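Every protein chain but one is kept in place in this view of the complex.
Labels for the chains are A and B, by order of writing; each one numbers its residues from 1.
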Amino acid sequence: MASNRDDSRSLQYPRRWVWIVLGAALVLCWLADLFLGSVRIPFQDVIRALSGAEGLSNNWGVIIRDYRLPKSIAAMFSGAALSVAGLQMQTLFRNSLADPFILGISSGGNLGAAIVILVGAGGSFQFLGKFSAIGNLNLIAAASLGASAVFILVMTLSRRVHATTLLITGVLVSYIVNAFVRVLVQYASPDAVQAYLSWTFGSFAGVTRERLTVFVPVVSLALLLSALTIKPLNALLLGELHARSVGIDPSRSRRLIILVASILTGAVTAYCGIIGFIGIAVPHLCRSLFADSDHMVLLPGCILVGACVALIADMISQVFGGAFLLPLNSVTALIGGPVILFVILKKRNLSREFDA
Amino acid sequence: MKRTAYTIRFILAILFSALIFSARPAAAQTETTAEIKYAKAFTIENRDGYKILTVVRPWRNADREFQYLIVPKGKPIPDGYLNAQIIQVPIEKIAVLAATHFAYLNRLGMNEKLIAVANPEYIYSEQVHNGVDSGTIAAVGNGPDINLEKLLSAEPELTTTFAMGKSTKDDYQQLIDKGIPTVVFSDYMEESPLGRAEWLKVMALFFGQEEEADRIFADIERRYTELVELTRDLDKKPKVLMGFHMNGKWNVPGGKSVQAAYVRDAGGDYLWADDETSGRFPLSFEAVLEKGASADFWFDLSLSWTGIDDLINSDPRYASIQAYADRRVFNNNLQLSPWGANAFNETGLVNPDIVLSDLIRLMHPDLLPDHEPVYYRNLSADGF
Partner (left out) sequence: MNGAALNTTDLSVGYHGRKRTALLRGLNLNLRPRRLTCLIGQNGVGKSTLIRTLAGLQKPVGGAVSIHGADLELVPPAERARLVSIVLPGADHYGNLKCEQIVQLGRLPYANWLGQLSLHDRKIAADSLEKIGASAFVGRRFAELSDGERQKILVARALAQQTPILILDEPTAFLDWTNRLEMLILLKEIAFREEKSILLSSHDLDLVMRFADDLWVIDDDRAVFSGTKTEVLESGVLKNAFSGKYLRYLEDSRAS
């Protein structure tokens, strides 16, 4: 028994430095995202801009304070939100390939937002303007509602179909939802269509400081709420009956998880468009990094790693294209795609492994 | 690298067209080529008893041409043009699948020949709008997703459409297969305002209005070149920014675009004048913020913006652009129809001299003191 306790203590040590390294990596990624961009700005000028100095040439002050700073914060929160939502969905569905994007939850958010934008705002795509703070909240609410509607639909399907089939139903659901969005777009004005298309590519850059004042509190609240899902998620690791036997009410937990994951996905989708692959890749990165499935570790891990990955993706999309921009979704796919392939290859036979 | 590829393609195109020409039937002695001075995407050849319209650049990087034989009704159809479509003129019923095509039709005074349109909500003309409402003009869907049944039942003698070179999206082949002569317009490929306006001459072919078109175009050309003369020797040219960003991506008109040409001809210094792109290219918002910081004028923003608040509500960061501080932000949507169509994209297309006058009036008011802008609104105020 004494040896037992020593063991558990020795397990804490490697963790501690992993946390320190992750924390440092996040700070580093954040600073890098502030310092790097398609415009080259000298180091001292970035510092001066951040310290609030006025009168920098070429709008550098504006670029740093009003463009890169909110963009980097949006990236951090989006990455964390999508990763946590992905983690929750993977455990809930007991499916390593589940994530907001693949299961069509993002498309649901997309639909919700599109309805508010296209129908609610008098038929013209006013996503880019004319939205007050309350309008912003409406947008988040609609996107979250759309996300949870698809979530509940997928959840219902998941009880009837095989785990692998679920991935296909997710694809189908997003087709249906996207078809509906396309119909809405047909009736929108030409600049609306243009705006809509650019929005579906996903980007952190559209988030201004004003929008952050809604986005950050909503995501923070949902992330805080997600702490409540740690216990049920851990209990669900041994299956629903076991979870029930240790006093977890599975349907209540499921509702909580759907609520939290839908808000996380909806908020990100409303502000940054559909961003793929982060939600699936980051939980897997965390599992390998911590060699653990304890959500007490994975959930904060996903927040940190997700934030880092999103910042890196943003940096790549801003910097490597030169003055041009690489589509954010292409970058996240380049990062996330290999992770998914690795998972599939490691598990070899999906249908057998995930047969729940 | 890009340029080499372009050069090779260009040489190939010349060789290819040389091949086509050599394979043609022996040229008649009456062969002349109609004078097309600015447009580069089409050619017109006058033959004995018929004309040949060739759309040489139907879309960007196109690897094919479209050839049309324009034959007066009752005249024999010449042999030997296997790949050409036959258009017997003058036609009485035309369907146009893009709003810009209607602009040419309208300028020639031929709009009573219009029997079907796609995307009527993009068309500014109230006459067309009413025609669609009353059912005299058929609305045939959203180009390029057109409603073929409606189009066929309208029985057009000719349809004009546009294509992107993507077989899954383009509709011209489908229309041709159904026996409707279909002209692929590529007016948007032109790099100069006059080149775009010159497509009038294409539309005129279908109605026997060639002389009228030549007359109208000569007028436009004369006025346009006189205006260019006005600004030629200015030594102070204001810096100009164009467009707006969406989610951090700013689609900047290229240095060889029509928009850039307007700014140059109006005596402005377009910030990306050195660029070689004829369409638009995406830049990150921060790159535009840096370069655009010193812009004196800012033109052509989102269609729906009619006041300075729209700009700032959309993104407060726009305020850091100098033109905003100077209140020199102008949008080309002074004439917006109640259904959201912009006259700039319609009548503006065939009145490049008026568009240019607007721009000169805005940037150099003393050159045209009496001109009242027709297409441009000052976003900082209602009117001027």
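The rule is short, and it goes like this: contacts are C-beta pairs under 8 Å (C-beta built on N, C-alpha and C of every residue); 3 or more make two chains touch, one makes a residue touch a chain.
The model shown is predicted, which means the values in this text are computed figures rather than measured ones.
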Chains shown that the absent chain touches, full complex: A
Looking at the whole complex, which of A:A53, A:L172, A:L237 or A:L334 touches the chain that is not displayed? A:L237
Per the definition of touch given earlier, which of A:I168, A:L221, A:A291 or A:L334 contacts the omitted chain? A:A291
In the complete complex, the non-displayed chain touches which residues of subunit A? 1, 4-5, 7-8, 91, 94, 227-228, 230-231, 234-239, 241-242, 244-249, 287, 291-296, 356
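In this section, only the chains that are shown with their structure count from here on.
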With centres defined as the mean C-alpha position, give me the subunit A-subunit B separation in Å. 42
How about subunit B: which of its residues touch subunit A in the complex? 121-122, 142, 244-249, 281-287, 289-294, 302-305, 310-311, 313-317, 320-321, 340
Sort out for me which residues of subunit A touch subunit B in the complex. 37-39, 57-60, 62-63, 66-68, 71, 124, 126, 128-131, 186, 189-191, 194-195, 198-199, 201, 203-206, 208-210, 272-273, 318, 321, 323-325
